[in-house]
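This is the structure I want to talk about, given as structure tokens.
All protein chains but one are shown in place.
Chain naming follows the written order as A and B, and within any one chain the residues start at number 1.
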Amino acid sequence: MSETDWPLFEVFIRSRAGLEHKHVGSLHAADARMAIEHARDVYTRRQEGVSLWVVRSADIVASDPGEADALFEPARDKVYRHPTFYAIPDEVKNL
Amino acid sequence: MYTQALDIHGKEPVPAAAGEAEAPAARFQARIDEDAKIEPKDWMPEAYRQTLIRQISQHAHSEIVGMLPEGNWITRAPSLKRKAVLIAKVQDEGGHGMYLYSAAETLGISRAEMLEQLLSGTAKYSSIFNYPTLTWADIGAIGWLVDGAAIMNQIPICRCSYGPYARAMVRICKEESFHQRQGFEIMLTLTQGTHAQRAMAQDALNRWWWPSLMMFGPSDADSRHTAQSMRWKIKRFSNDELRQKFIDITVPQAHFLGLTIPDNELHWDESTQHYRAGPIDWSEFHAVLKGNGPCNRERLEARRRAHEAGRWVREAAAAHAARQRGGAAPASQAGEPT
Partner (left out) sequence: MRQAPDTAVEQARCRYVLRLADTSLVLGQRLGEWLGHAPALEEDLALANLSLDLIGQARLLLTYAGELEGRGRDEDALAFLRDAPEFLNLTLAEQPNGDFGHTIVRQWLIDAWQLEIYGALEHSADTRLAAIAAKALRETRYHYRFSSGWLVRLGDGTPESHGRVQSALDALWRFTAELFTPDEVDEHMSRAAIAPALTGLAPHWSARIDEALRAATLTRPPTQAYPWHGKRGVHSEHLGHLLGEMQHLQRTYPGARW
């Protein structure tokens, strides 16, 4: 690592208990402990979160937009996965 | 506004590479036209990528350099509350720089490269930060006028086509709203204060008014790349439109403060329902952009010194981290406090 090359980390914050971590941006740090501190200093100044994840950007594996069709299109016509596909008479309760 | 130099850059956008086929470009434009967001790994014309890198990094540099004129008054803020607010504001500016560098890095340029461009003088940043802060009232004027102009420019970019940039701008706009209010509040306190304070406020307005108008960049007739940037939804309004909006909003605020805008020709035009301003001295604008403004040298010097002085620190952190990762028994961390 050259002196200016503190690696890039992606930052995820969970704003409240019970919710999921959301991606909020990135920052540079020399090590993981520093990355957490930087994330806390940069991204939680307005009480934005109760939990932080930092991940080296190089470790993130992302789906290829070029494959979006093959990855995501096939789910489109499987509407039977949604409850609204099914017609249940109104008189039947608890379904 | 932080993108003003983009328009007079003098360089054409990078021409389409041989082999950049028609179809992807057309599909790309179609997505833009339907207000879809472009994300980092999506196909994009090289010129779009380069335009964004330039615009976002310039914006980031402006935030970083902008820490200096205001940072100049942190140690001398006249009350503890004002000191805390100013530190928080300057800290925000650093944070905005970080969000923007982050967004630019998704386009394939590194923070190190961008810093190198800034420190070598090849990258531009907003000319407004090349003016000195001479009195405490300047801090009020900067918050009121400079941040006011910034907000005007930034809100439309929240809807820019490039996802990471748009999201960074949403975050920035949320934080920016206190900046302008703190500035105006300072001006209000001064104009309601002693004779010397009122004079201080008027003097600051006299020095910051015209540079603030210049923040919106050259007039539309002299802007070369506006059309393409508008088509790609990187730029949403023209320079003149935004500048006029700023004038219309700010003049009544100055009247409320009991201050006089330093423009003898400024008057309300009943027929257009707008304020008409006097002519801007574009030679000053160009001189400052070329590096001959009052503080260009000092600003870059300060950034270079900080970077150089910090080199041993960054190296040490990197060396320590490398040892932790690759070493035998890692040195135990200093204890967490109990």
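Quick note on the criterion: contacts are C-beta pairs under 8 Å (C-beta built on N, C-alpha and C of every residue); 3 or more make two chains touch, one makes a residue touch a chain.
Quick caveat: nothing in here was measured; it's all calculated off a predicted structure.
For the options B:Q91, B:S110 or B:Q244, the residue in contact with the chain missing from this view is B:Q91. Checked against the full complex, the candidates B:A26, B:I249 or B:V313 give a single residue touching the omitted chain, namely B:V313. Of the options B:Q50, B:Q197, B:Q244 or B:T260, the residue whose C-beta touches the omitted chain is B:Q197. Touching the missing chain, out of B:R27, B:K41, B:R305 or B:R325, is residue B:R305. Contact between chain A and the absent chain runs through residues 6, 27-31, 33-34, 37-38, 40-42, 45.
Residues of chain B in contact with the chain left out of this view: 64, 67-68, 71, 74-84, 87-88, 90-91, 94-95, 97-98, 101, 136, 189, 192-194, 196-197, 302, 305-306, 309-317, 319-321, 323, 331-337.
The definition used in the following text is that only the chains that are shown with their structure count from here on.
Distance from the chain A centre to the chain B centre is 29 Å, each centre being the mean of its Cα atoms. Considering their complex, residues 1-6, 8, 24-28, 30-31, 33-34, 42, 45-46, 62, 64-66 of chain A touch chain B.
Looking at the complex, you find that chain B touches chain A at residues 39, 41-43, 91, 95, 98-99, 102-103, 105, 110-112, 115, 168, 171, 175, 311, 314-315, 317-318, 320-322, 324, 333.
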